[in-house]
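Removed: one protein chain of the complex. Kept in place: all other protein chains.
Every chain is named by a letter (A and B) in the order it is written, and numbering of its residues begins at 1.
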Amino acid sequence: MTAPLPLPRVRVIRPATVEAAIAARAECPQHEVLAGGTDLLVNLRRGLLAPTVLIDITGIAELEEIRTTGDRTRIGALVRLARLAEDPAIASRHAALHAAAASVAAPGHRRLGTVGGNLCLQTRCIYFNQSAWWRAANGACLKSGGEVCHVAPEGERCHAAFSGDLAPALIALDAEIEIAGPGGRRRVACADLYHEEGRAHLRLAADELVTAIEVPASAARSGYLKERIRRSFDFPLAGVAIACRTEGGRLNALRISVTGTNSRPLLIDGTAALLGRRVDESVLTAAEKLVAKQVRPMRTTLFPANHRRSIAAALTRRLLGALAAPAAAEVGAPPTEAP
Amino acid sequence: MFESGPVPGKRLVRIRVNGRWREDAVADDQLLVDYLRETAGLTGTKTGCDGGECGACTVLVDDEPVPSCLTLAVRCEGRSVETIEGLGAGGRLHRLQRAFHEKLGAQCGYCTPGMIMAAEGLLRRRPDPSEAEIREALAGNLCRCTGYVKIVESVRAAVEAGA
Partner (left out) sequence: MTKLAGTRDGVPLIDGIDKVTGRARYTADLDHRGAFVGRILRSPCSHAQILRVDVERARRLPGVVAILTGEDCRVPYGVLPIAMNEYPLARGKVRYRGEPVAAVAAIDAETAARALSLIEFEVRELPAYYEADQARAADAVRIHDDKPGNLEREVHHTFGDVAAGFATADLVREEVIDCAEVNHAQIEPHAALAEFDPSTGRLTMQSVSQVTFYLHMMLARCLEMDESRIRVIKPFVGGGFGARVEVLNFELVTAMLARAAGGKVSMELSREETFITHRARPQTRIRVKLGLGRDGRLRACECEVVQRGGAYAGYGVITILYAGSLLHGLYDLPAVKYDGYRVYANLPPCGAMRGHGSVDTRHAFEVLLDRMARELGLDPFEVRRRNLLHAPTRTLNELAINSYGLAECLDRVEAASGWRTRRGRLPRGKGLGMACSHYVSGAAKPIHWTGEPHAVVNVKVDWDGSVTAFTGAADIGQGSSTMVAIAVAETLGLPIEQVRVIAADSATTPKDNGAYSSRITFMVGNAAIDAARRLRRLLTEAAARRLERDPADIDCADGRFRSLSAAGREISFGEAVKAALVDQGTLTVKGTFTCPPDAQGGKHRGGAVGSTMGFSYAAQVVEVSVDEDTGRISVDRVWVALDCGFAINPLAVRGQIEGAVWMGMGQALMEETRYLDGMPAHASFLEYRMPTSLDSPPIDAQIVESIDPNGPFGAKEASEGALASFAPALVAAIADAIGVDLDVLPATPDRVLDAVVARRRRERLDALAGGGR
């Protein structure tokens, strides 16, 4: 083994059931959960985490299912993103989720990467996602065990940005997350899975596991738009998911969620005020303003924070305009691979 | 279920590499790419980055092109892994290899094994892809030499040449 940046020495265990995985989580003090590994293995090689055990959950068959019961689609935590991106039923029922899945990373990552891994993705920061040499030379920050945040030195918190693509779509679609723990399973609204704190953005106990998402069927139209510098291989500068419904040309439901700008995927407040109105220029401007006001991008990327805000706002206007237009097709889906 | 081996220990793993079953003692923390290059001696698969950012290491696992630096070797237990060395039979070039050679889809050749495996994965799913589908399928494979022009042409030529 001569190649640089090897994985640290770890032991891998591969439970076959959710219960066994939960038990293993409770037993092993220094462990990480391994799903697709497209985020975790890279982070391990950079020394961002130092587990001695990896709990590989990909042996749990139960978590691979997609099931449609009545008005809900239940998607197991281990469902691969490529499968979501290629599934015509997902495309027609939950367009935002479909578009979001198709926009993640590059094709190979989508074949390995899972829904659960995408939701539980580590937050990102230019001072954090670096090699061990880099972080040591630069001085550790709050997230890597140091005393100060290099992005906002006067503050007390970490602003590392949540940059997953699925979460905003699920939040806009009002999906629920199923979580298993030693005491059984519970459900939370997707937005409630997250905190606004880059060091600990997940509201998940150390012995819990995300097991599934449940997306309600709805008459709302939905879409996801993501801006990035490249068309592939790139996290969102900002990503906006919207689900909305119009009746007689007037808005009667509207949910907007944004990723890439905060330490959590943000559910935009105040959209209720726009209900009952026609989606005209003033509504688009109002929606754009709501987003611009609420997102808090910080200097966690080399790309200037103020423009991440303006891009989030511009995407909101564009997406809402397209969804409210009479013949809205699926919006924002990049060319997806054929099945 | 994997046995929990002792800490830096290894376990016996059976993987079908380029059509032949192998059994090797594999450390838990060995990446598939290192298993292929070092344990199996198949250096056709390349690495170009510090993890998940270039696609040079792309191989087929059960017919699906994935970056072999983003998956553990132990995870491939019982599965079929194919590398550039597995294409073509009896000394004959595979149609993608021939096309990449004749159409100059390879300049320095460093991205080529990964690129060809990504293209092969596409053609197995989709025998007659459009240019947009080819570009999409190769969107996880960086090339610094060709501007992708002759790579896309090579894949098209392979399609036209037939299986």
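Assorted remarks:
The rule is simple: a residue touches a chain if its C-beta (ideal position, glycine included) is under 8 Å from a C-beta of that chain, and two chains touch if they have at least 3 such contacts.
Since the structure is predicted, the reported quantities are computational estimates derived from the model, not experimental observations.
Contact between chain B and the unshown chain involves residues 37, 42-50, 53-54, 56, 83-85, 87-88, 93, 96-98, 100-113, 116, 134-136, 138-152. Think of the hidden chain as still there; on chain A it touches residues 1-6, 106, 126-127, 129-131, 133-134, 136-138, 150, 227, 229-235, 237, 302-304, 307, 310-311, 314-315, 317-318, 334.
Everything below uses one rule, namely that only the chains that are shown with their structure count from here on.
Per-chain Cα centroids separate chain A from chain B by 28 Å.
Across the interface of their complex, chain B is touched by residues 1, 3-16, 36-38, 41-42, 45-46, 52, 54, 56, 58-59, 105-109, 111-112, 131, 231-233, 334-339 of chain A. Interface residues of chain B facing chain A in the complex, by the touch rule stated above, are 1-2, 4-5, 7-8, 28-31, 34, 38, 47, 50-53, 55, 58, 64-67, 69-72, 74-75, 118, 122, 125-126, 129, 132-133, 136-137, 139-140, 142.
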